[in-house]
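As you look at this complex, bear in mind that one protein chain is not there, while each of the others sits in place.
Think of it as A and B in the order they're written, each chain with its own count starting at 1.
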Amino acid sequence: MNNRDQLLSVKDLSISFKLRRGALTAVNRVSFDLAKGERLGLVGESGAGKSVTGFGILNLVSKPGRITGGSIHFEGRDLTRLSEEELRRIRGNRISMIFQDPMMTLNPVLTIGTQMEETLLAHRNISRREAAAIALDRIRKVAISSPEKRLKQYPHEFSGGMRQRIVIAIALLTSPALIIADEPTTALDVTIQADILELLLHLCESEQMGLILITHDLAVVSQVTDRIAVMYAGMIMETGSTEQIITKPQHPYTRGLLGALPQNIPRGGRLKQIPGVMPSPSSIPPGCPFGDRCLSCEDVCRREVPPLTPKEAGCLAACHLLD
Amino acid sequence: MFAFIVRRITQAILVMLIISLIGFAIKQSVGDPIREITGISVSAAEREALREKLGLNDPFLVQWLRFIGKALQGDLGNSFYFKRPALQVILTKAPATLELVFSTSIIVVLLSVPIGIYAAVRPRSWLSRFFMGASIVGVSIPVFLSAILLIYVFSVGLGWLPSYGRGELVEIVPGWQSGYFTIDGLKHLILPSIALSSIMLPLFIRLIRAEMKEVLETEYIKFARAKGLKPGRILFVHAFKNTLLPVITVGGVQLGTLIAFTILTETVFQWKGMGSMFIESVERADTDLMVAYLVFVGFIFVTVNTLVDLVYGLVNPTVRISGRK
Partner (left out) sequence: MSVWREVKQSYFLYSFLRDPLAVASSFCLLILILASFGAPLVAPHNPYDTTTIDIMDAELPPLWHENGDNRFLLGTDSQGRDMLSTMLYGMRVSIIIGLGAVALQGVMGILVGLVAGYKGGQLEALLMRMADVQLSFSTYMVAIFFGALFQAAFGMGMYERFAIPLLIMIIGFAEWPQYARTVRASVMAEKKKEYVEAARVIGLRSSRIMWRHILPNTMTSVLVISTVQVANAIMSEAALSFIGLGMPVTRPSLGSLIKAGFDYIFSGSWWITLFPGIALVLLILSINLLGDWLRDFLNPKLYKE
């Protein structure tokens, strides 16, 4: 795939945490692309490194984590090479983020209006009144009633679902080219999750925005995304179209994941589980990280890390056995 | 919000009642008011008659209520030593203490906020380490010792600043002798204020730094960065207000520490304020004055703490709007 037509092109991105007892690699040479307006789901278990990757794109990884290699091409520039000020101008402007828990994301002592207007004022040379008008428009877009009143209220005066809508509205303010949503529905009630996802989907389509949806929930991803990248222990195991991944998964890990979904088990049957647990960043085995738990593991798997390469079925997978 | 205000004020009144109870209990159990009035060479019968007349044989509760009644009218008993109403003695000495407390507060606020914020934002710079190190040392030196050291260096050694008293005073308002309006008065204020700040400053620097550090680790600060806001705005608009809230709460409590340390400082500098007056009243067993000081200071505490709580309630939107804390 040519880098030039991609909106976002991540190549061999590595992020490690420098601790007292040594450096831990949380993200290990991760690569994926995103076309304009495309929606990619970044899927994996807790601790697989997906959130760190998401933050890494905007270089927002908490210390002592830092990007230790790779490149992130966006709109013609390599984000890993930019200064903090240049990055600041992209954050919240060309690339917006949505965090997991809206109660923690919004500052409790500032009004919604302030928190929305400041984003606009930080990136555009407009007056406060103009900013307020745009904020009003976005609040309407996320289906919140009596928007004028809302702008003057504080976060604790809203319900969880509404707060997340506000966060989405904030993400839309500058009409960004890309939204990175980190587990946007995990902290919400199940009944509200569907609404929020529907909203995100609709907005991305109508505004032609790219979306990276980071989640551990395969069901969520299957409804919203065009493509899926599966992460495990800091590495991408498989990338492909949503349909292909869900219906014809190639990588043993992806197969295991989908096999474990309750809806894929016949009624009354035993639930399937992948034996063992995902290794933590401090205890990743040599070779393929999934090796220990893989039912088809061979010697080569324990020795060499499998590269992410195109496979017959049209996807990219990191597995020695699929060649 | 209204419920919050009412509740706080009720609490304040309750605490004042308890203080008055303790004060009254002290008065009852310590010292004999009859002896103070009549001297030794009075017969037992006359003494008993006098007790009856003054209502000293009435039940505890009755006497306590009488005490409260008199206190509300400003009568906190008479100072045995000064031969004047206790409250009057306190009020003449109060300006001295208030001016000292005021100068110290200015120093502490002006210095602790920038230093605390800086130490939180750049924790590894050598300047931050220096301030934090100095803070631990500052907190470990008792205030009276720093006072003595200051006197030794700047008074006895260098002779730059006076070592005792308040210097030349100007009566700006009837009853208020101020040291702020003369150079001499100001010179006398310098060392005591520095001594008092030497222990309050580290406390606040550590407090502000700790709170600021905690705030800077929150999700909403991370989100503010993700929105691409300028670092200055993140620090002074998003972080600062959230830091201020717990600092106000804890700071209010430090008032008590400040007044306690004022007693020590006034003793060292022979500063004629309420603090040294209290110590003298203890030495002289001037019970009425002691109790009056206790009630007066208690009143100041309760008032200030209630005000601080109310201000906190006004400033913190989560309290203001939902009315609960």
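Quick note on the criterion: contacts are C-beta pairs under 8 Å (C-beta built on N, C-alpha and C of every residue); 3 or more make two chains touch, one makes a residue touch a chain.
Note that the structure is predicted; figures quoted are calculated from it, not measured.
Across B:Val139, B:Leu161, B:Leu186 or B:Val319, the single residue that touches the chain missing here is B:Val139. Here one chain is not drawn; of B:Ser20, B:Ser79, B:Ser103 or B:Asn305, the residue touching it is B:Asn305. Although one chain is not drawn, its touching partners on chain B can still be listed: residues 11, 15, 18, 26, 29-31, 136-137, 139-145, 148-149, 151-152, 156, 163, 252-261, 263-264, 267-268, 278-279, 282-283, 285, 287, 290, 294, 297-298, 301, 305.
Everything below uses one rule, namely that only the chains that are shown with their structure count from here on.
Spacing of chain A relative to chain B, judged by their CA centroids, is 53 angstrom. Residues of chain A touching chain B in their complex: 58, 60, 62, 88-93, 96-97, 99, 101, 104-110, 118-119, 122-123, 154, 156-157, 170. Residues 218-220, 222-231, 233, 237-238, 241-242, 245, 316-318, 321-322 of chain B are the ones touching chain A in the complex.
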